[in-house]
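Complex shown without one protein chain; remaining protein chains in place.
For chain A:
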Amino acid sequence: MTKIVFEDADGNRQAAEVDAGTSVMQAAMDSSVAGILADCGGGCSCATCHCFVTRGVFPDPDEIESQMLECVLEPEVSSRLSCQLIVREDMDGLVIKLPRNQI
């Protein structure tokens, strides 16, 4: 199990124990993390699983995700759609920051 730490816009943290191979979005859903909506259930269709994570930790976004990232409310360079981020064992302690609003 890998520990992923979700940090909301106010700095509050919530840890989740995650099996490698799970998406960050699914980890958030499983731990009832409030700041991720995931309307489309992980299909890279809704841009409501938006998160911030340092570039380079995960493989770069593909074309579809890149276009969807232009649609989020508070885009940053570190923006990603968490449904596209697959947790690996070597990510223990990784911090995922969340936007204030998804919609």
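Basically, a residue touches a chain if its C-beta (ideal position, glycine included) is under 8 Å from a C-beta of that chain, and two chains touch if they have at least 3 such contacts; residues count from 1.
The rule is simple: contacts and distances are computed from a predicted model.
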item: Chain left out of the displayed complex - its UniProt protein name, from "Cytochrome P450", "FAD-dependent oxidoreductase", "Cytidyltransferase-like domain-containing protein" or "Glycerol-3-phosphate cytidylyltransferase"; value: "Cytochrome P450"
item: Which of A:Cys51, A:Met68 or A:Leu85 contacts the chain that the document leaves out; value: A:Met68
item: Chain A residues that touch the omitted chain in the full complex; value: 39-41, 43, 45-48, 64, 67-68, 70-73, 102-103
